[in-house]
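One structure coming up, written as structure tokens, with questions to follow.
One chain of protein is taken out of this complex; the other chains stay put.
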Amino acid sequence: MSPLKATIRFIVNGERHTVAVEPIKRLLDVLREDLHLTGTKEGCGEGECGSCSVRMNGELVNSCLVPVLQAEGAEIQTVEGLASSGALHPLQQAFLACGGAQCGICTPGMLMAATQLLSLNPNPSQREIREGLAGNLCRCTGFTRIIESVIAAAAPPAGPARQASHAR
Amino acid sequence: MIAPPTLSAVLELMASQPGQWTPIAGGTELMVAHAAGRLAAGRLVSLWGLSELRFIQSTPDTISIGAGTTFRDLRADRGIASSLPLVARASSWIGSIANQSRATIGGNLVNGSPAADSSPALLVYDAEVELISTRGSRRIPYAEFHTGYKLSVLEPDELLFAVHMPLRFQAHRQYLRKVGTRRAMAISKVALGATAMVVDGSITELRLAAASLAAFPTRLFGTEAALLGKRIAPRAIESAREALVAEARPIDDIRSTAEYRKRVGANLLEEFLLSLCSGETTE
Partner (left out) sequence: MRTGEKTRIVGAAVPRKEGVDKLLGRARYVDDITRDGMIYGATVRSTIPRGLIRSVTYDRRIDWSEFTIVTAADIPGKNHIQMIFADQPCLADGVVNHSDEAIVLLAHPSKHKLREAVSGVKIEYEPLPGVFTIEQSERRQIIVWGADNLIKSFLLEKGDVDSAWSGAAHIIEGEYRTGAQEHLYIENNGMIAEWSQTHGITVWGSLQCPYYVHKSLLAVLDLPGEKVRVIQTETGGAFGGKEDYPSTLAAHAALLAIKSRQPVKMVYDRMEDMAATTKRHPSRIRHRTALDQHGRLLAMAIDIATDAGAYATLSSTVLSRATLHASGPYACPNVRIRSHAWATNTVPYGAFRGFGAPQAIFAVERHMDEIAAALSLDPVQLRRINFLHKGDTTATEQLMREPIILDHLLDRALSESGYYGRREQFARENRLSPVKRGMGIAAFYHGSGFTGSGERTLNSVAGLDVTREGKVRVLVASTEFGQGTNTILTQIAAETIGIDYDDVLMAPPDTSMVPNSGPTVASRTSMVVGRLIERAGAQLVARLRQDTELGETFTRQEFFSACERYRAAHGEVVSLCRYQAPPEVFWDDERYRGEAYPAFAWSIQIAQVAVDLVTYAAEVEQFWTVQEVGRVLNPVLAGGQIEGGVAQGIGYALYEKVILENGHMANNQMTNYIMPSAEDVPPIHVFFEEIPFSHGAFGAKGIGELPHDGPAPAILNAIRDATGVGFHAIPLLPEDLFALLAAPEPVAEAAAR
């Protein structure tokens, strides 16, 4: 006997999607398995590590704790929706230049949390960045260069926007 | 899992099959249980998105918070920040930013953990909870809501509808501090909340509440009695500490020990009382 499925309609990174899945299926699994957007990661399955963070209706959420039924009609942004037509988002550029990503597994969630933070607080202090990212655990960096990356991305541009280039 | 479109539809469902449906709001608790295999998938009724449950309403005398209000909503609300600052502070303790956007005050209270972050603040603000069913609604003091470890007075067909708090604490001295395993995303080892009125160095009104000093979040009535009407002086502080230690019933668990909880609870109390002397607000 197969469990009952529900039809869920939502928008992910600007594209409309319709899926027929168990209503309690985690949004994380729907993104990864049904939409093949594997950028969002599972690190703990209990809402502690933030690797599964996505933005839903303008809020940061841990997608491992969202039953997809509750994403009906939602607008969702994942890491795949950050860069636009070949150009890295300023946060991605900053992470690249400052060393904000090492093994990279926490990075998609971290970028989502940083995007959310900067959308509400365009020029956060170090303390505010630490609070805004406190729900995203990184085991590699000790957070230092992640914070530097967010500060770099938040700073007003000094001159013409730079492409992600090799030299610093 | 289903999501009826209105509150009354949910209540009808719960009335027709009492105890058969588990309400799920933001899921920050229940989805963890489900992932660990502790919760059957069938028979979950979603409350998420019910606007009837998600509100913050102010009158000159009261603030009412719908059970479906998230902690992010609470942090963002100016009225809460100015009139009920301990609620704003407690809301910032919940998990992380991502948890705060989904965790609801109703879920926090109904889950009934002794370590619940919002409870001490609600208790010292004389909160009342409103419970609703197809039979109508009733209000009881929040202090009477929990009856045991993860047990409450909620009937099988009832939902927590709202939390009401009187706006009579603006002039009170206020204190709320949580001790966790780290600065963020920490389950409480012990937390203490307090509101007090001090006149000429004596305590004329006092409410104390703690998390993790009993099987559920609770007022510390014995400790309050030891302090009411007293001048804040070393002897009074000492006997207040003794009263708290005598009244507290914490346990040893995976996070901490009973002895630590009692001692730190007493330390928090002393920190609060000393702040009353110096005129500072702490933490």
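Each chain gets a letter, A and B, in the order it is written, and its residues are counted from 1.
FYI, a residue touches a chain if its C-beta (ideal position, glycine included) is under 8 Å from a C-beta of that chain, and two chains touch if they have at least 3 such contacts.
Just so you know, these numbers come straight off a predicted model, no measurement behind them.
Annotation: of B:R72, B:R89, B:R219 or B:K262, B:K262 touches the absent chain (contact as defined above). Contact with the omitted chain, checked across A:G58, A:G73 or A:G142, is made by A:G142.
Which of B:I187, B:A210 or B:L227 touches the hidden chain is settled by the complete complex: it is B:I187.
Contacts to the hidden chain, counted on subunit B, fall at residues 36-37, 179, 181-187, 238, 241-242, 245-246, 248-249, 251-252, 254-260, 262-264, 266-268, 270-271.
For subunit A, the residues touching the chain absent from view are 32, 37-46, 48-49, 51, 78-80, 82-83, 88, 92, 95-99, 101-108, 111, 126, 129-131, 133-147, 164, 166-168.
By definition in this document, only the chains that are shown with their structure count from here on.
Across the complex, subunit B meets subunit A through its residues 1-3, 24, 26-28, 31-32, 34-36, 41, 44, 46, 48-49, 72, 95-99, 101-102, 183-185. Those residues of subunit A that touch subunit B in the shared complex are 3, 22-24, 26, 45-48, 50, 53, 59-62, 64-67, 69-70, 72, 113, 116-117, 131-132, 134-136.
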